[in-house]
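With one protein chain withheld, the remaining protein chains of the complex are depicted in position.
First chain written, first letter: the chains are A, B and C, and each begins at residue 1.
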Amino acid sequence: MDQSNDVASWWRTSIIDMEPGRIGLRGYDIADVIDHAGFVQMIWLMTRGDLPSPEQARLLERALVASVDHGPQAPSIAVARMAVTCGVGLNGAIASAVNLLDDVHGGAGEQAVELLTRVVDLIRDFASPEEAANRALDGWTAAHGPIVPGLGHRFHKDGDPRSPALLAAVDAARDAGVVSGDFALAARAVEAVLSHRKGRRIPINIDGATAVIFAELGFAGPLARGLFCLSRSVGILAHAWEQMQQGGRNKGPTPPAYRWLYDGAAPRRIAIDN
Amino acid sequence: MDQSNDVASWWRTSIIDMEPGRIGLRGYDIADVIDHAGFVQMIWLMTRGDLPSPEQARLLERALVASVDHGPQAPSIAVARMAVTCGVGLNGAIASAVNLLDDVHGGAGEQAVELLTRVVDLIRDFASPEEAANRALDGWTAAHGPIVPGLGHRFHKDGDPRSPALLAAVDAARDAGVVSGDFALAARAVEAVLSHRKGRRIPINIDGATAVIFAELGFAGPLARGLFCLSRSVGILAHAWEQMQQGGRNKGPTPPAYRWLYDGAAPRRIAIDN
Amino acid sequence: MDQSNDVASWWRTSIIDMEPGRIGLRGYDIADVIDHAGFVQMIWLMTRGDLPSPEQARLLERALVASVDHGPQAPSIAVARMAVTCGVGLNGAIASAVNLLDDVHGGAGEQAVELLTRVVDLIRDFASPEEAANRALDGWTAAHGPIVPGLGHRFHKDGDPRSPALLAAVDAARDAGVVSGDFALAARAVEAVLSHRKGRRIPINIDGATAVIFAELGFAGPLARGLFCLSRSVGILAHAWEQMQQGGRNKGPTPPAYRWLYDGAAPRRIAIDN
Partner (left out) sequence: MDQSNDVASWWRTSIIDMEPGRIGLRGYDIADVIDHAGFVQMIWLMTRGDLPSPEQARLLERALVASVDHGPQAPSIAVARMAVTCGVGLNGAIASAVNLLDDVHGGAGEQAVELLTRVVDLIRDFASPEEAANRALDGWTAAHGPIVPGLGHRFHKDGDPRSPALLAAVDAARDAGVVSGDFALAARAVEAVLSHRKGRRIPINIDGATAVIFAELGFAGPLARGLFCLSRSVGILAHAWEQMQQGGRNKGPTPPAYRWLYDGAAPRRIAIDN
């Protein structure tokens, strides 16, 4: 057995090529990217394999900027702040916090991409966005329950302030021929149908608006979650650093005078023969 | 006690202000930053409190681009790739991996900032960069041991390919009056002194070059580590996503035919009365 | 609004009750459990709400002992060892590693409980374990793909050395009236049917054997994963501590002379107008 070959090929990648003194990222020399590629372009290049156009990069950048933070009441931010008061360094605070960006908190973007993709596929078969949205919503709620990813917000009840600027940017990119606009159309159709069903406006939220951008730009659903992680890491870092400077030791979620509701067993003793 | 006040002020921040329908980041409305701020500017704004100049942002961006990846042999990258083969999602793969960017792997930038700051302070007292570098190196190794952060690389033995472009960018920024150049001077002095002591060139590595940039731009040492985490998260995400597409189940570090060296106890039995 | 009440009841638990000078765990005073409860009993008490019988605790203990380690080629163990060489402390090494105990690596126990529960339910409707196993396997593979949780092992191809002792312990507990034996019967039926289908023995593995124990003792499926985490944390800690003493800096998955297989783009340059 040619052992050098099997060990050296146990890990296989198209992302990076290296030898002493040389680093190539997707074929581009590291000095070349340092001088000529921006950070958003690198995010695209590393995950997709080629460089984006300036217009594509700008649209992706808007989505990344929009998601950086939502305040100390967001679980991810709260975790980062508590972590540093326990002595954890910034890498550890970021790690504990990013781990929470799962299905319900950040992962909703991944699910919104899935839902919108279904709508777009149905529109290709049906003439009407309204019919497509109705069918996709029925299928989604049957499979996943009543929560629809990408719409509504329990805090920004009358509209997520991040969505209008993002959707306007998508419309402009569509008008300029950079994206098709199919996913924006799908999202608006879902918004209309869901709002009609509920009898009140259920607007597209940050997960939905960024899902529109990621899908328009061709990113697969799981990458919607990954990109949200890169974005939210900025707010996580900022809050962790700020808390590090504020101090505090072992900060719990509320002021320590508050306990919790105990609804467990009444006091009892262990039977000694047990 | 005014309870609403003590709970609502348990977490205190200058970073974000919110009410339903409005988000302000460091005073800027979210729609404003989506339209007019880039992602690198946001990284600066969120951690520092104000927007950088375009030149400052460009220099920070170079440091972020330079550090995104170092291949599947880097522990952080290996962890991310193994994680997804265990069924972990992208957020979890990023989390497990970023957690490793500690003192020895990424944290060296934080320590390099500390060392270079010492050199810069000594230069302010002594005329000679060489004396300052000598004294700072002696103090550092006495306190921390022989490993000097920011210099040398066990893989890129003759020079880290990321350093020249970064240091050239610092020099250009110094010439343009954007930064002082004090930390670049300090780093080169340390490189010269350490190389002289060792009898061979010990070049500034990625940790040292990015530390120069972070320090020139006024970022505190721990933020050097945090910014490295944001950068390396890009490579971590790319590799995790790639591995997710390649498949594999429970991939260990080497092909499974290889075991490990066992140097423990010989076979023995538990005495039943124990 | 009675604010003290809503904040103090935001978190609700039956597990622990506290006031200065007193801690009650599931109603038992902390001094009482320190003196009269063992660690395995505590694991049961904290997750289930009541103390187990000595026989129940012994059976759970066997499952916990069996899963503590599977060597440095297991991704979780490899991650822990690499982490400490990056400067991460034992808590961080454990964290990064336990995060990997997901669907494919440890989580299989949770899925095995689900499969076995299906078989047990079918046995209650059908007289024959063989029919029940056939139907459950068909349903499982249709829903989840060809990998059946709890059976087979790519390293211990002829039998997982952990299974016989665990299953013998279940049989003894069944004979003593401690458990019903229904899940052990189900697991053996699945093993027989799957082996017949494949034309070779596909034995119950550690995930299957511990799933039998957890299910016989009444633990819900997700707790199978949680309990595996507690067990494997022991091996993770041991390996992390050992690596900490061995030293090493930034250890990657293989000796550094090995690279990886690069199958990406050939060298190319960024077009400057991009």
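FYI, contacts are C-beta pairs under 8 Å (C-beta built on N, C-alpha and C of every residue); 3 or more make two chains touch, one makes a residue touch a chain.
These numbers come from a predicted model, not from an experiment.
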Among B:36, B:154, B:197 or B:249, contact with the omitted chain is made only by B:36
Would you indicate which residue among C:157, C:198 or C:269 is in contact with the undisplayed chain? C:157
Out of C:27, C:52, C:75 or C:106, only one touches the absent chain, namely C:106
Where chain A meets the chain that is not shown, the residues are 3-4, 7, 71-76, 78-79, 82-83, 85-88, 92, 95-97, 99-107, 147, 154-155, 249-254, 256, 258-260
Tell me which stretches of chain C touch the chain missing from the display. 6-7, 10-16, 18, 20-23, 25, 29-31, 33-35, 37-40, 42-43, 46-47, 61-62, 64-66, 68-73, 78, 81, 89-92, 94-96, 98-102, 106-107, 155-159, 161-162, 164-166, 169, 222-223, 225-227, 229-231, 233-235, 237-242, 244, 246, 251, 254-255, 257-258
Footprint of the hidden chain on chain B, which residues? 4, 7-19, 24, 26-29, 32-33, 36-37, 49, 51, 53-54, 88, 92, 95-96, 99, 253-254, 258-270, 272, 274
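Just so it is clear, only the chains that are shown with their structure count from here on.
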Considering only which chains touch which, how would you classify the arrangement: line, ring, star, complete or other? complete
State which chain is most central when centres are taken as means of Cα atoms. A
Can you work out the whole-Å distance between the CA centroids of chain B and chain C? 34
Averaging only over C-alpha atoms, locate the centres of chain A and chain B and give their separation in whole Å. 23
Centroid of chain A to centroid of chain C, CA atoms only: how many Å? 29
Listing for chain B: what residues touch at least two other chains? 7, 71-73, 78, 92, 95-96, 99-102, 106-107, 155, 254, 258
